[in-house]
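Complex shown without one protein chain; remaining protein chains in place.
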Amino acid sequence: MRTGTIFIVILVVLGILFTAGCADTETPGETGEEMIVVGIMGPYTGGAAVYGNAAKDGAMLAFDEADLPNVIIVVEDTKSETREAATAMNKMVSVNNVQAVIGDLISAATLAAAPIAEQNQVVMISPASTSTDISDAGDYIFRTIPGDDGQGIFAANTMHERGYTKLALLYTNDQYGNGLAGIISEEFTAKGGEIVADETYEAGSSDMRTQLAKIKNSNPEVIYIVSNTPDSSVALLRQITEIGIDANIYGSEGLKVASILELGSSVEGIVITSVSPESEDFRQKYMDAYAEEAPAFAAQAYDAATAIIMAIEQGATTGEEIKNALYEMEFDGASGHIKFNEMGDVEGGYVLVEVRDGAFVTLEE
Amino acid sequence: MSLLAQSIINGLITGSIYALVAAGYSLIYSTNNFMHFAHGISVVAAGYMVYWLFTLAGTPFYATCLITILLSALFGLAMYRLIYLPLQRRGSSNVILLIASIGILIFFQNIIQIAFGSGVKLIGYIEVSRGIAFPGGITMTVLQIVILLISGIIFIMLYQFMQKTKLGRNMRAVSNNKELASIVGIDHIRISDFSFLIGSALAGVAGILVALEQNLSPLMGTNLMIKGFTGAVIGGINYVPGSIIGSFVLGMAENLGILVLPSGYKDAIAFSLLFLFLLFKPNGILGKKEGRFDK
Partner (left out) sequence: MIFSAYQTHIFILIFIYIILVVSLNLALGYTGLLNLGHVAFFGIGAYTSALLALEGLTYIAAMIAAGLFASVFGYLLVIATDRLRGDYLAMATLGFSFVVYSLLLNLRDVTRGAMGIPGIPKPTILDFTIRTNDQYLIFVLLVCAISVFIMYRIVNSPFGKLLEATRDNAVCLRVLGKNTLSLKYKAMMISAFFAGISGSLYAHYITFIDPTSFYISELILVLTIVIVGGLGSIKGSIVATALIIYIPEVLRMLDLPSSVLGPARQAIYAVILITILMIRPKGLFGKVDLE
């Protein structure tokens, strides 16, 4: 027992030293030139891993292109958990000495990490968190995706203008689903439309048959889906076909993942109210680099990286300087025109994307 | 009316998937008495096996199914022989085995993600199409009917096996009273071997059907396991037919419950039912084992 105790105490002490020791080895300035460390964080495991990886790939693309000699990239997994996000941010801030971080994707994780970034004057740019709470998260907190309110109003307007009056909502019972569906519901009823069904499901679940049966029974003209786990998206689109719902299907950008295209003819004609669509140029670049269609949030992450790269190229080296540069800059990025307002939010553009012949096609408005 | 009928059918379909998971789980639990949460990963591994053999490698479908079920059974046996049995031999209590099973679950979840990626995989054996409309406003796909039939046949076979064969009777003997069973000369380890083999083969069948009916992602095992486990407890975790019935009850309750309550309460309904059963009928609907009470 005694040897065991000593063994474990030694292990823990080694752990402390090991996690501390790295702070010294990775401090900038070894090569003589001042190195700037940029962090990328997001969910690479857990239900939202597909989006996390897409954002990471998108951001890496920008850094690879720019190939700045004085920038080091560190990547941290946050598992879509709040505690992990806070830990990852703390680690990157004090061990890697990051000046800017691209992430997180999940709003909850971004909100948990934001106070740490703010306190340590580290810029944080989220490529995907759409919660309205993030606008107030702090001066150093930016995002390259517009908040839920913008997309909600756009979606409600689109469906209203297309003459629909009976809308069914089906959304993940999480921050993103509730936030966006709430705004759509408000806007759509304000315009005189009717919400005939309001159904939710647990993130990651794959059995929505009864929710869909209720929706079918309410005879909607259109269904709006808010989903942020691809397995649920695929399952529910499939079940919509199987259960025989004829209503038109609209959805948020979470539906824009390659795996839904595998469902074939049954997903033809689905309309996605996509925020800040990626440019043709970016799609091509992404295709060349990773041999697949750019998934949701890749372009937004690319732009977040571009913004940081531009700030660094303008001579910014600290979080504070990068922050100031971000509020000044304006550029046409992969996901549209990027200009941060005083809340660190972008205006963003919205387009409709339709599934046609097994591909996502952007509609010209 | 059609909504009610459709929800009952939905409950049956959901229930049959839960039941396949629960049957294997409860078979293993009843003979080993510890919570084998890694049973969920057997289902997922089987699903990915189908994806790998059939969709990627192009093996004929029925051969794929056969190989998958066989390998699932061996996978279960390997878990028992390589992890659980050594732990038991070193005197681990059942809670340690529970933590070990969680460790196994986490390990394979992540290995699958490294091997196949985090994205959703579809088998693509059957084209997704509109279900057949039956009278009474019910819509069902052919596959769903097949799933109901297959699970029905498997449950009858399992019941016959447990009642009629010597091995099945020995298994029931061990689950009823370990000490007595060993006194009459039943080798407990051999029984455990078989319970893992058969239980995991059932997980293999569940994995194939889930892969066909829904889709694959590395994390799906946790959810299936929780629901299968809930169903097993409701029906009587020590008695395989009980856990099958419990799973159907659970499927029904979930699907009928959200006709009245907002659908966000779907899981809450399932867990409240679990909680209520444990309070008022802890041995489940058909559970036989008495003496668990602190009398």
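We call the chains A and B, going by the order they appear; numbering starts again at 1 in every chain.
The rule is short, and it goes like this: a residue touches a chain if its C-beta (ideal position, glycine included) is under 8 Å from a C-beta of that chain, and two chains touch if they have at least 3 such contacts.
Just so it is clear, the structure is predicted and the values come from calculations on it, not from any experiment.
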**Fill in**
Missing chain -> touching shown chains A, B
**Message:** One chain is left out of this view; which of A:83, A:162, A:191 or A:356 touches it in the full complex?
**Reply:** A:83
**Complete:** Full-complex touch with the removed chain, picking from B:102, B:186, B:256 or B:285, is B:102
**Asked** Mind pulling the chain B residues that touch the left-out chain?
**Response** 33, 35, 83, 86-87, 90-96, 98-100, 102-104, 106-107, 109-111, 113-114, 118, 222, 226, 229-230, 233, 237, 262, 264-265, 267-268, 270-272, 274-275, 278-279, 282, 292-295
**Asked** At which residues does chain A meet the chain that is not included here?
**Response** 1, 4-5, 8-9, 11-12, 15-16, 18-20, 22-23, 43-45, 49, 52-53, 56, 60, 75-77, 79-83, 86-87, 90-91, 93-95, 108, 111-112, 115, 120, 131, 133, 136-137, 173-175, 177-179
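The criterion applied here is as follows: only the chains that are shown with their structure count from here on.
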**Item:** Inter-chain centre distance, chain A versus chain B - centres from mean C-alpha coordinates, in Å
**Value:** 34
**Request:** Could you pull out which chain B residues touch chain A in their complex?
**Result:** 2-3, 6-7, 10-11, 13-14, 110, 113, 118-122, 124, 127-131, 133, 139, 141, 144, 214-217, 219-220, 223, 254-256, 258-259, 262-264, 266-267
**Request:** Would you mind writing out the residues of chain A in touch with chain B in their complex?
**Result:** 44-47, 49-50, 52-53, 173, 198-202, 204-207, 209-211, 213-214, 216-217, 230-231, 233-235, 238, 241-244, 257-259, 262-264, 266
